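Data first, discussion second: the structure below is written as structure tokens.
Left out: one protein chain. Kept in place: all the others.
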Amino acid sequence: MSILLEVINLHTSFFTHQGEVKAVRGLSFVLEHGEILGIVGESGSGKSVSSMSLIGLVDEPGKIIQGSVLFDGKELVGLPKKELENIRGKEISMIFQDPMTSLNPVFRIGSQIVEVIMRHTQITRVDAEKKAVDLLELVGIPEAKDRIKSYPHQFSGGMRQRAMIAMAISCDPKLLIADEPTTALDVTIQAQILELMRDLNKKLNTSVILITHDLGVVAETCDKVIVMYGGMVMENASVLELFDNPQHPYTRGLMKSVPKDVSGTRTRLEPIAGTPPDLLKPPPGCPFSPRCPHTMEICIQEAAPMFKITDTQSASCWLHHKKAPSVLNYIKTTEEVDS
Amino acid sequence: MSEQRIPLLEVRNLKKHFISGSKLTGRKVLAAVDGIDFVIYKGETFGLVGESGCGKTTAGRTICRLYNPTAGEIIFDGEDVAKLDERKLKSFRKRVQMIFQDPYASLNTRMTVTDIISEGLEANRMLSGEKEKTRIYELLDLVGLKREHASRYPHEFSGGQRQRIGIARTLAVEPELIICDEPISALDVSIQAQIVNMLEDLQTEFGLTYLFIAHDLSMVRHISDRIGVMYLGKMMEVADSDELYIHPYHPYTQSLLSSIPVPDPRENAKNKRIVLEGEIMSPINPKPGCRFAPRCRYAKDVCRSETPVLREISKDHTIACHLAEEINSGI
Partner (left out) sequence: MTKKDFEFIDSSKKLDKEQIRPSLKYWEDVWRRLKKNKLAMVGIIGIVLITLTAIFGPLLTRYTYYEQRNEFINTPPVLQIYQIEEDAYIYLTKQYYLLLVTEKGELVERLEETSSNTTLRLKTYDYLGEEILINYTYKFSTDPAYKNIDFSVTYKDVETFEKTKSVLNRTYPFGSDSLGRDVMTRVMYGARISLTVALVATIVNLLIGVTYGAISGLEGGKIDNVMMRIVDIINSIPLLLYVILLMVWLNNRGLWTIIITLGSVYWVGMARLVRGQVLSLKNQEFVLAARMLGVSKTKIIYRHLVPNAMGSIIVAMTMMIPTAVFTESFLSFIGLGVSAPQASWGTLASDALGGLTNYPYQLFFPAFAIALTMLAFNFLGDGLRTALDPRLRKG
């Protein structure tokens, strides 16, 4: 499979009156055609800002201060606005958490989809309208021909999200970025939407970047996963590797915080102590060090490089260094991943 | 192990309808809670789950009399408080408290932490002066905050910390029943576990009883002893929490549980998801019959004409469905 997107050492900061908020501090990953990548993190992890940085949606006072984003070989960082606008919607699409604020409430659903199609392709309006109906059917909205004339407020939350997805895939994008697309939806609707996204991924070979805080969603939908914390990547692995053998204390901590389906005995959750970091004054060294159960002297001095565990798994943690003490199956390695 | 289970709260046929419109424009009745029954025993945690529009939050607020019930009984410690007027509710107010969902809206940003926590103490004339101060420090300690936090303002705290302040506020008046209305939904995953553990510890220490309203089904299963499943204002199924997850009898419960994404990729691959067709019905001007019938794949005529009532299907397991036995004959 070939590489669609390559992100190299991305840094994004917000320059506020209180100082520089370092939202993303060195994000690197590779995404192939047809792959579904999950970016997992909590608030302040930098996951949303990362996705916005990829397609140039970071506005004042934010700025990409370093790094490169290669989409199909083309550098997106620093690209002039007009060119980014051509790419957005056509080759890279994005859907957001709250479909009510992403859809314009005074325009009909149909016309909003048609607008996107006509912006990026050369077909006639009549053809665009036909395509819009097809799209709504594709995303599972019943009676598409009639519903195309509805306004957003006449749709339920789940249907609006489907309409958003229809809009996003209308120009056959190579990459779909979904920022917490199901967080605001009920669990039964969430299941439907995730299934839809998996279907589209299979049918159209669209790559997907799925940003979420829900490990369950990741386990169900993604091929590979990046775990972010404090603006940096903690772990990068295939989905099976991540759940079978997590190699970062934060990943393990997250998994222990979430209740498991264990009947009979009531096991106590093991939360991660402390609170997410302040991005205005991030701790020196590893951002997770204040909360990590295995912090070492070096952790508060210097952030760890990405240690290569397998071909598809790497983790940024000093426990993998050969000089580090052995702790419960954290694999030692000398190989580092170049960034 | 049979323990003496004392009912602390008993809700009978509780209804809360919101009426809008007039005779001219057409009266719209939003039956948010349309006749639910359940019991909460002293010292346990009762989970109330359901999706948006099911009425669980309304139920919680009606039970503690933030809303006035349209009909039904709320029997707290033997006394029906459903129809009491504000004055007589004074002592009830002390014994039943609520923890709210949004840590950014549940604290008055103009008040210090001390003011927030002491407000309940003052309103109920409990303590004053030095004793009050000591109590406030005790409470802060109980919820994992420090003394120096007492003089700060809410905006200086994170979401998780604010939630702790809210809990301290609730504990100050020494309640017996705490209604937790989605107390962790707005928090980060790693913080959710901290708060849940804290709630469990407080329950053990003070013998508290919880009504835990949430939509995160895995967390509800973890924290609750018994669970009630609501759909469109009606109670569909009530059972012990493990029993519910292992043997869900109601088709809605079955679908709900199968939709939960499990943090285990192999489990998910095995899981046969029951995907519901269609959308959730509107709770406005409801018609007779089972509320779930339009989306139920087993629905028969009787389901559309007669509203099912909660009945016992196995020990301590009640369900509101005409066809429960037929559907689950394989189990």
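Residue numbering begins at 1 within each chain, and the chains themselves are lettered A and B in the order written.
Quick note on the criterion: a residue touches a chain if its C-beta (ideal position, glycine included) is under 8 Å from a C-beta of that chain, and two chains touch if they have at least 3 such contacts.
Remember, predicted model here, so these are calculated numbers, not experimental data.
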Touch partners, limited to displayed chains, of the chain removed from view: A, B
Residue among A:Gln112, A:Thr188, A:Thr275 or A:Ser316 that touches the chain left out of view: A:Thr275
Candidate in contact with the missing chain, chosen from A:Leu240, A:Ile300 or A:Val337: A:Ile300
Which of A:Gly34, A:Gly140 or A:Pro290 contacts the chain that the document leaves out: A:Pro290
Residue of B:Gly35, B:Gly50, B:Gly72 or B:Gly166 touching the missing chain in the full complex: B:Gly166
Options B:Leu84, B:Met111, B:Leu142 or B:Ile274, residue touching the unrepresented chain: B:Met111
Contacts of subunit B with the absent chain, listed as residue ranges: 61, 64, 66, 90, 93-94, 96-98, 100-102, 104-111, 119-120, 123-124, 149, 152-153, 155-158, 161, 166, 169, 173
Residues of subunit A (touch criterion as defined above) contacting the omitted chain: 17-18, 273-275, 278, 280-281, 283, 289-292, 294-301, 318, 321, 323-325
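The definition used in the following text is that only the chains that are shown with their structure count from here on.
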Rounded Å distance between subunit A and subunit B, as computed from the means of their C-alpha atoms: 32
Footprint of subunit A on subunit B - complex, ascending: 51-52, 158-161, 188-194, 196-197, 200, 215, 217-219, 221-222, 242, 245-246, 255-256, 258-268, 273, 275-276, 279-280
Residue ranges of subunit A touching subunit B (in the complex, touch as defined): 42-43, 156-159, 186-192, 194-195, 213-221, 239-240, 243, 253-261, 263-264, 266, 268-273, 275-276
